[in-house]
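Before anything else, here's the structure in question.
Note that one protein chain is taken out, while the other chains of the complex remain in position.
Let's look at chain A:
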Amino acid sequence: MSFLNIQGLSKQWADTRVVEDINFEICEGEFIALLGPSGCGKSTTLKMIAGLETPTAGNVILNGQNITNRTPGQRQLSMVFQSYALFPHLSVKENIVFGLKARKVPVNERNKRLRHAVELVNLGDQINKKPSELSGGQCQRVALARAIVSQAPLCLMDEPLSNLDTKLRNEMRTEIRALQKQLGLTVLYVTHDQVEAMSMADRIILLNAGRIEQMGSPQALYNEPASSFVARFIGHPPMSLMTRDKHLIGIRPEHITLCKSGYSEGIATHNPNKNPNNNASVIHCDYHGADTLISVDFQGSALMLSLQGHHLFQAGHPLAITWESQHEHYFSAKTGLRTANL
């Protein structure tokens, strides 16, 4: 039986439909990422599940109970905010046990949970400090500890890492995932960062304009994007799409290679003008360290390919590119939906 069941959840502000008929189910202990570009309705969806927004239609069923009309406090869930939402006038300790005090949990139990949570998130020496004395990463840990002590079976996270710098974000990603597994938490994690979603989640729900575009494992979204939107969204850099008749053909940058004949003498020394297989010309090169992203003009469409190492071509430099047909993805030009390969 599903742990969290979302049925036909919709939200409408005046004439704009922010979230439209969202349905999904989550099993206990799963880590689910709600992914999408900004304004796609992912935060609104999360807030409706939390009870902070009232849905226009639909039901939220947690553990077999319809909680759609319950207050946030009655829903048995915890939440980590993007801003951390730590109370600035309370110490770390008081922030963490705020909810336990509000729920009148006995002192012994409160202290036991506090010690446990503080240990889990590694905050030992900080518990008497005020949030303003902590770094961003430490604030994030306090927010996590506050979610942990509540022992709520479902934890909602609203872009919890987006205020941290890249290095810290990578560390916290691993840590949150480890915590989630250790505590067996069910996590619904909102993010606009596909790297977070791909690396942390068991399954990803990709939202676009208030609707679910695709739901599945990270590999499924990457290997078999259900629509041209998913294809353009997932992957860094994303899939390039070319229009051919009534189809869009997608090909990932890492699947495009230079023709063998053009490769034999090495790219830098190769005299490009004499290669009869030349079919593309360079538009722009982007050096990333381990690889170089090259956008090329291929028969009137812009394609991206990534080559290992450092390659800087002049604009207009001809190249001979190729790929294997098994790596092609086909989408209907009209609906954008995936179609069988031709």
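We adopt the following convention: contacts are C-beta pairs under 8 Å (C-beta built on N, C-alpha and C of every residue); 3 or more make two chains touch, one makes a residue touch a chain; residues count from 1.
The rule is simple: contacts and distances are computed from a predicted model.
Entry comment: the absent subunit's protein name, as recorded by UniProt, is "Carbohydrate ABC transporter membrane protein 1, CUT1 family", drawn from "Carbohydrate ABC transporter membrane protein 1, CUT1 family", "3-isopropylmalate dehydratase small subunit", "Dihydroorotase" or "Pyruvate synthase subunit PorA".
Among A:Gly8, A:Gly39, A:Gly73 or A:Gly309, only A:Gly73 touches the chain left out of the display.
Only one residue in the set A:Gly36, A:Gly51, A:Pro160 or A:Gly336 touches the chain that does not appear here, and it is A:Gly51. Across A:Phe3, A:Phe98 or A:Tyr330, the residue that sits in touch with the chain not pictured is A:Phe98. Looking at A:Gly64, A:Pro88, A:Gly184 or A:Gly289, the residue that reaches the missing chain in the full complex is A:Pro88.
Taking the whole complex into account, chain A touches the unshown chain at residues 47, 50-52, 71-74, 77-79, 81, 83, 85, 87-90, 98-99, 102-103, 132, 146, 150.
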